[in-house]
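Left out: one protein chain. Kept in place: all the others.
Let's turn to chain A:
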Amino acid sequence: MRLITHNMLQCPVKGCSKDNFPLRIEDAEIENADADFNPQFLKRMLDRIAWGALVQTSFSLGVAKLPESPGDPNDDEFLQTLHHVLLETRVKEGRMVCNGCGHVYPIREGIPNMLLQENEV
């Protein structure tokens, strides 16, 4: 699971409406995989990224340091850092935990599993 995907996931448990994003990543096995650097794509994505959640998550995983607010989209160094965090950093194994309801979502073979039990839908 790349961090760009994590940035799009919110706890889907019915009635869980507080502290349900971002999901806290625990026991993460992190790996890096090279991706083509595409500054145009990154610029287009900037307004679709929940920035605070990304900063918090990358800090908790100890990956590259992002600024507290999005940097200058024409600053190549900022875009390179963003590229690495969003598109090259992956959680291979681990789990996500909802800070609101405590629900645990496993990550196996790089794929998050968001399925719920019957009483949670």
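Here is the rule we go by: contacts are C-beta pairs under 8 Å (C-beta built on N, C-alpha and C of every residue); 3 or more make two chains touch, one makes a residue touch a chain; residues count from 1.
Note that contacts and distances are computed from a predicted model.
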Protein name, per the UniProt record, of whichever chain is missing from view ("S-adenosyl-L-methionine-dependent methyltransferase", "DNA repair protein rhp7 treble clef domain-containing protein", "Alpha-1,3-glucosyltransferase" or "Protein kinase domain-containing protein"): "S-adenosyl-L-methionine-dependent methyltransferase"
Touching residues on chain A - with respect to the absent chain: 1-2, 4-5, 7-12, 21, 33, 35-38, 40-41, 44-45, 48, 50, 87, 108-118, 121
